[in-house]
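One chain of protein is taken out of this complex; the other chains stay put.
Right after this comes chain A.
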Amino acid sequence: MAFNSNNHLQPEDYSKLADHFVPDSNKVLAASPYDSQLGKNMARDARKVINGSLKIEDFHKVYSASLIKEFGDQYASGPMDTNQNSKAKSGTDPKWGMVIDLKKCIGCDTCTVSCKAENRTPPGVSYNVVLETIKGDFPNFSITNLPKPCMQCDNPPCVQVCPTRATYKMENGIVTIDNDRCIGCRYCMVACPYGSRSYDFGTSYEQEMAGFNDVTSPEYGVERGKRKKGAIPEETVRKCSFCYHRLQRGEEPACVETCIGDARYFGDMNDPNSVVSKLAASPRAFRLKEELGTKPRVVYLR
């Protein structure tokens, strides 16, 4: 997707680079002990797999016989393996969840700041906030700091009401917004019981922070280049995505990673042995506005 932006090299450009790397590539390849035509064909089809026009299973089907012939036992994976893998996997795909320990939260707002930095949210948009409430009178009082991201509800009211299906539940448990489809009606904002959604009014920190507009975060894995007036996601609705783009690279959400008191835990709720699954079963666990039946995937420990 990075290829789409004009500032980057196009796939053809890479081929050109490679073509001029050595004077005659075929000569060099012929010196190799392995079948160079097979390698070139595989490279061609691998590109198809990457751009989505060929399935990885089909790729393996086509090449595994020749690969076994070429490399013998050194060749490790075949089409059967991947098939079995994907079947076996389908039951245990991760379903992300978060646990926040309120006793550990000191209300420092690091998560809020790191979220703003990671997702490069404009003024007025905060995917995560920490709500501070004081209950009781001195000396018998308590202060609660309640960090509040999007709850990624399992029965999300926002998804129920969106007229265009621009916001929907993904299999991994995350509720996503397709900003290319969103019409900006803000019905979902009115429907969310947790106030988790914000509207991108098109404002920017450019005045205070030179270069703010130059990079946007690749939310939901979509690289959008510079922030420009009138370009998506402006004038659409935005919210916390559990840092889906970070999950794709195998990293935790920014708020979890930076929390100074280690109050946040993140992981796979489908895996009964994960830390989050265990903590979510603790007697201290509760969810916000449980009575509404929205089934939040963010669990708090009181």
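Going forward, a contact is a pair of C-beta atoms (placed from the backbone, for glycine too) under 8 Å apart; a residue touches a chain by one contact, two chains touch by 3 or more; residues count from 1.
As a working rule, contacts and distances are computed from a predicted model.
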*Omitted chain, identified by the protein name its UniProt record gives, among "Phenylalanine--tRNA ligase alpha subunit", "Polysulfide reductase NrfD", "Iron(III) transport system permease protein" or "Sugar ABC transporter ATP-binding protein"*: "Polysulfide reductase NrfD"
*Touch criterion as defined above, residue of A:Val190, A:Val215, A:Ile260 or A:Ala281 at the omitted chain*: A:Val190
*Among A:Cys115, A:Cys162 or A:Cys240, choose the residue that contacts the chain missing from this document, as touch is defined above.*
A:Cys162
*Over the whole complex, note the residues of chain A touching the chain we left out.*
124-125, 129, 131-133, 146, 148, 157, 159-166, 180-187, 189-195, 197-199, 201-203, 230, 234-236, 288-289, 292
